[in-house]
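A single protein chain has been removed from this complex, and every other one stays in its place.
Chains here go by letter, A and B, matching the order in which they are written, and residues are numbered from 1 within each.
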Amino acid sequence: MRFTKRLLTTAVIASAVAAPAMAEGTLDKIKESGVIVLGHRDASIPFSYLADGQTPVGYSHDLQLKVVEAVKKQLKMPNLQVRYNLVTSQTRIPLVQNGTVDLECGSTTNNLERQKQVAFSVGIFEIGTRLLTSKTSGVKDFPDLKGKNVVTTAGTTSERLLKAMNAEKQMGMNIISAKDHGESFLMLESGRAVAFMMDDALLYGELAKAKNPAAWVVTGKPQSFEIYGCMLRKDDPAFKKVVDDAIKATYKSGEINKIYSKWFTSPVPPKGLNLNFPMSDELKELVAKPTDKSAEQM
Amino acid sequence: MIRFNNVHKWFKDLHVLKGVNLEVTQGEVVVVCGPSGSGKSTLIRTVNQLETINEGEIWVDGVNVTDPKTNLNALRAEVGFVFQHFNLYPHLSVLENITLSPIKVKGMDKVAAEKQAINLLEKVGLAHKKDAFPSQLSGGQQQRVAIARGLAMEPRVMLFDEPTSALDPEMIGEVLKVMKDLAESGMTMMVVTHEMGFAREVADRVVFVDHGEIIEQAHPESFFTNPQHDRAKQFLRQLLTPMN
Partner (left out) sequence: MNYNWDWNVFFKSTGIGSEIYLDWFISGLGWTIAVALVAWIVALIIGSILGVMRTLPNKAAASFAAGYVELFRNVPLLVQLFVWYFLVPDYLPEQTQIWFKQELAPTTSAYISVVVCLALFTAARVCEQVRTGIQALPKGQSAAALAVGFNQAQMYRHVLLPQAFRIIIPPLTSEFLNIFKNSSVASLIGLMELLAQTKQTAEFTANMFEAFTLATIIYFVLNMSLMGLMSWVERKVRVPGMMGGAK
């Protein structure tokens, strides 16, 4: 243990020396280069994903484009170029930090750990963590999961909550941590788990993709709420203000409702699936009173 | 002891043994010689069926070895074979090289096998090398170990395929000496070799093979001094010419 600590200390010193500070603000950088770099995901349906394999689309992406419009106006650069940069859950934070990506809008939860690394815009979405199960499973809420196999996606808040719940309430669940949401659903569909715990929006997304969507249902009292936000570099108040203002304006004008229904209650590309996920009270609240705080800070 | 009845062997289209008839009696020492590629190795390897034959029969000690029902492993355990390139097991010590088959094939107990191995090593003059590995021995020493390995199975017959031709000249003598002692102890031996000194001194009979046929068989003295066949004469001339 002592050895590990000493090794780690050495690494800290090395990295502190190696890390140069970002001198200028994002707006200056965009102005100089004439380019804004947008971070996006490949499969966070319907938030940010590649429908045709090339350009991103989605709910978060539409809000991201609102910000681009505002930046153009602010910098008086109508011909500002947009460059896209695909990020994954592992790369999104470092790529924002090291200046590769200027703004990431996808399905990134705003939380305290991440606030140490990056800044978040006002919230763009709010999810509750719930359960997807078959209509015949008899599972209505979390207490029904006692002694059952439950799947969740590795590395998510749901996984942590589920494990904590299992330990605290001695529920005797077997918790399967699948690689991604698609695989979690496969575990559910193939009978290895009776329920799949995840962000409700994502559960609706998986349900829409199922062979027989009518066989499945999203249920259970949300165990936590999470607010998604766009990520930008820390300590850049000028850029953050442009981002926040653009999103708030979209909320205020009511345009958000159009964007919401486009992605959550209408067919979405590429397959024309409809998530049928009505806007939750929590999201309505967030739209009414935008905040850049994480759910745990509320 | 060994009898070849009209033995034929083909490698694909190549007719290597063309109707060989030969008999080696109990206690006899027969030397086989002939030009390179004439089929000597093939002939001697058919005795313990390291090479199969296509026609004819071979009998060893009253057993038809070419009968598919014959238990070849049992037969081979009774027939010692010494190779041109020794073929010792490089991963085993000298002692283990000798004791391996008595223990595994005959089920001999380890202590007895080692005692016997040391006896044999004494006979070939290598008891002090029992813990060495093959790579640590000279060629002549390796071949003497190989002979001891063959003898450890207490064979009824010993076969030698050019046992000295891979050796440096100064080591040939020590191997031939061991073979001579063996012959004098009454072992039945079939030896492919061009060592005429050995043939003269030890062999009861010399068999001359050419193009897969036995061309001449005779007592060594008469074969070397008065060969009958032209090809045998030519062969002997070449053998006697230095730098052949």
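Keep this in mind: a contact is a pair of C-beta atoms (placed from the backbone, for glycine too) under 8 Å apart; a residue touches a chain by one contact, two chains touch by 3 or more.
Quick caveat, the model's predicted, so the values are computed rather than measured.
Enquirer: Looking at the full complex, which residue from B:Asn5, B:Asn64 or B:Ser101 touches the chain that isn't shown here?
Expert: Answer from the full complex: B:Ser101 touches the omitted chain.
Enquirer: Have a look at A:Asp28, A:Glu69, A:Glu183 or A:Asp245 and name the one touching the chain we're not showing.
Expert: The missing chain is touched by A:Glu183.
Enquirer: For subunit B, which residues reach the chain that was dropped from this view?
Expert: Residues of subunit B in contact with the hidden chain: 48, 50, 73-81, 83, 85, 87-91, 100-101, 104-105, 133-136, 149-150, 153.
Enquirer: On subunit A, where is the contact patch with the chain that was removed from view?
Expert: Here the touching residues of subunit A are 4-5, 7-9, 11-12, 15-16, 19-22, 89-90, 93-94, 97-99, 111, 113-114, 116-117, 149, 151, 154-156, 159-160, 163-164, 167, 174-179, 183, 186-187, 190-193, 233-235.
In the analysis below, only the chains that are shown with their structure count from here on.
Enquirer: Can you give the whole-Å distance between the Cα centres of subunit A and subunit B?
Expert: Chain centres of subunit A and subunit B, defined by C-alpha means, are spaced 82 Å apart.
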